[in-house]
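Only one protein chain is missing; all other protein chains are in place.
Naming follows writing order (A, B and C), and every chain is counted from residue 1.
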């Protein structure tokens, strides 16, 4: 790291907008390098050039933060899925971007392991972040505030800035703790930045972070706020988020946000006082570029990738067909209600709701793949729901 | 080229299934390297590593053919859009894949230039293909069979195998020539492979190629068939295809095909006797992988990228949540009707239909970008339609 | 009948627009007087005041023609359904309206009875029409032009004007005879008015009648034209019409046309040169009123029921809420795209298509109700389709 690089807290304290990257596992799954289901990050070792290319694209799109590609990289998770991996971390270090080391929820917690055991698992991942000297740490994708607090406590020991991001919506965590209360506990545990990521669409996530902010302010505390939502529309989710939607994870295409949806998201988040704005599953580089373009005035800069993008469709001024040239204007795209081309499909789904969470035997970790017999039972149960 | 590599015609003659790649301009637009509107391929020179990475991903997904990234690279088109480019061509040459040099329709034709002029424009692009010794040539994305025939005549002079692919649907070309008649003319002009690409969704394209096949057979001729459709559902298109849809090109997300849609497409194409099966705009590597997986038995091989993909969702057997594990089965994904998450949007759109085609003054090429005045007039006209 | 009443042909010859009524069986089913399934008209005897009230409402809405409530009243049909009825006919005779006696397709035809047998069945129904001295006759709801021609031949013997209306769409009759050819045969058989009714939505029916008109004119013949479509949107029907839609007959609500849809229908029909414009299943009195209001200028009169209806929503000028008053204008209602309030439902359905028609054993008439065993077999077959 160049010593002159401004840290995440300096930037946020100065009122800067910091733009995050998008979710790597979903983007690399579509490119053929990550397996849906286990979602483990072995691509970093197996196909580093593919991972680097995606980093490059998000940076070019305007991202200021590069998260290490270490989702689900805790030892218990990797082992759980039949991998024993020895690598990790950020393979890229370009320009002015901050590198953030990330940890996320552990199978051990869902299996009711003790605080000591869970913290030990989380701690193991810190070594490499310390060695690589990442700029700050993110505890993200926690469904239970109890485990998120433990993670913050572990991360704080490094002395680096700590962000804590839960995968919850306005209904709160899986034990029913409200976003406001979650945020207060995380700030009290030492997180300087709090927010939500994954599981819900941008507007739902912004709503949840607003509730966090109100809670923190009501408690007389101070924090910065972050949001890294899905790039999928999820108005029909219940409290567990998009995982419960019948389309997860292989039928989500019709829900993908357009770049114009991203403009609305970026504006809404900024107006809510959230200054660390990024993405999660479903985000492609052009989605991050749209966030950066919406906030170009506030940030004083357009991203590099905007050389290949006309503002609000302006590039269409050069299209061959006159009726397409007529779409080269903001109000056209801002008001478009895009059709799905799927007249036999509904617009919303009824999510699965098995009512199973931490401690339930179905969630206890097992090293073996689910057996055919176990799967048969699951299929039968899924039909009775 | 290794002398041992089997050519496109040898493969098709032997009854092999040949898998094409996906459309580069749309994929690279999302990655930040191509500008929507002009859609010109300067990324090949500006960001060769990004183009190479995409080539690599399509190959890994199972593609046997790499098309040179030369869409809209005729001199008149490039000049039209304010670029004067000196480069072109395929920057990649990996494994067993065939390299195909492509030419497409020219602005000159729409501006009513003569056969001589249009042929001269097309011919210019051949030099580089000859120099690079591509394996075969494709004349693709032609809306008018007259120009497509000219292109075939030009390409034939190289002595290489020639494929001809029009961007038409079952209603035929922009002058109302039926797919059957188009195919007959192209075969008579010397094309060994005929088919359609772009402009319509897979099922519509397969239907059009079936009509071509019937026409060719009825005429007592012989040919191979190819199809490279959009990865967007377009049941609501008129004869000009997806360009007329109000969502083109920045609001197409809800129309993106899922991998399961691709399985149906691959099977339908194969059953129709089409053996060169690929993709165009909207295709991502995982879409091509789905085509390759559906035809794995017929081809005797799974693509490399299938190491990261469980058959019909099998990877979900290892998912943390039991109700997601219950989705690890073919009938679940085969029957899913995915929701859009967009309850305020319709499922179909009314396409623009200005009734403007070759020879209309609105389509005559101009070197300058459309002026603000011209745009204003277009906006007003678009409202009256 | 008062001698001064102008006949149907006089009116049409004079260029008048004649407005039909709506379908009685569906309207009376909703009111509790007709049983869906058999659809037989015993209400005329059991609850004459309810039938009379509906006649009154359609007249008040602008209808010029009252069809006798004798749908499916042929002896073979009634017997088929376990009823042996001794009554029939029109119980109302008000004002200037014409009374039309109707016959429709017979189970005997589908069971492959001979021309002689079918004609005998049809003839039996004529006695009562002759006795009651109806103003003209309609042979309607025929799926096969062969049987429709037989019906016209029978009706012609009365000397009264004969209209012939088939329940077909643009794809033609169940044997694939085109609307144009059907119309020609019917006119040659002696029908003075030809058209279509039931089975499809208004725009589809108008399209089919246009094809009839072109056929008749091409053949150098002359006729008047009629259309009496469904009040349900059916863009997803196959050639057999709405009966094949999964929603038939108890889930059709979301498809019901609004009054504004009826304005478009009336205009389209009139512009196509169709001057006998009415309705069939799903039409309520306010739908007929909308037809009459759209053509008020052409007809020179508003219907009586318009005293309770402001033109294009004008009645809302007196609404309590200002934002509802703001809807008191034509362009609001003309452009409204009404939502279904059903986000879990699709916008189109895949129709049943068992490929069964005349002569198939499943269609042969039987006197007994379908047995439980037969039903079980049907349910199993329906799942495999």
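In the analysis below, a residue touches a chain if its C-beta (ideal position, glycine included) is under 8 Å from a C-beta of that chain, and two chains touch if they have at least 3 such contacts.
All values derive from a computational prediction rather than experimental measurement.
Touching the missing chain, out of C:61, C:122 or C:239, is residue C:61. The chain not shown here touches subunit A at positions 337, 339, 343, 346-348. What subunit C contributes to its contact with the hidden chain is residues 29-38, 49-50, 53, 56-57, 60-61, 80-82, 107, 110, 201, 232-236, 243-260, 284-286, 289, 304-305, 307-310, 313-329, 333, 336-349, 352, 354, 356, 362-363, 369-370, 374-375, 378-379, 381-382, 385. For subunit B, the residues touching the absent chain in the complete assembly are 236, 343-350.
The definition used in the following text is that only the chains that are shown with their structure count from here on.
Innermost chain of the displayed assembly, by C-alpha centre distance to the whole-protein C-alpha centre, is B.
Ranked by how far their CA centres sit from the centre of subunit C, the chains are topped by A. Work out the mean CA point of subunit B and of subunit C, and you get 47 Å between them. Shared contact sites, meaning residues of subunit B that touch two or more other chains, fall at 337, 343, 346-348.
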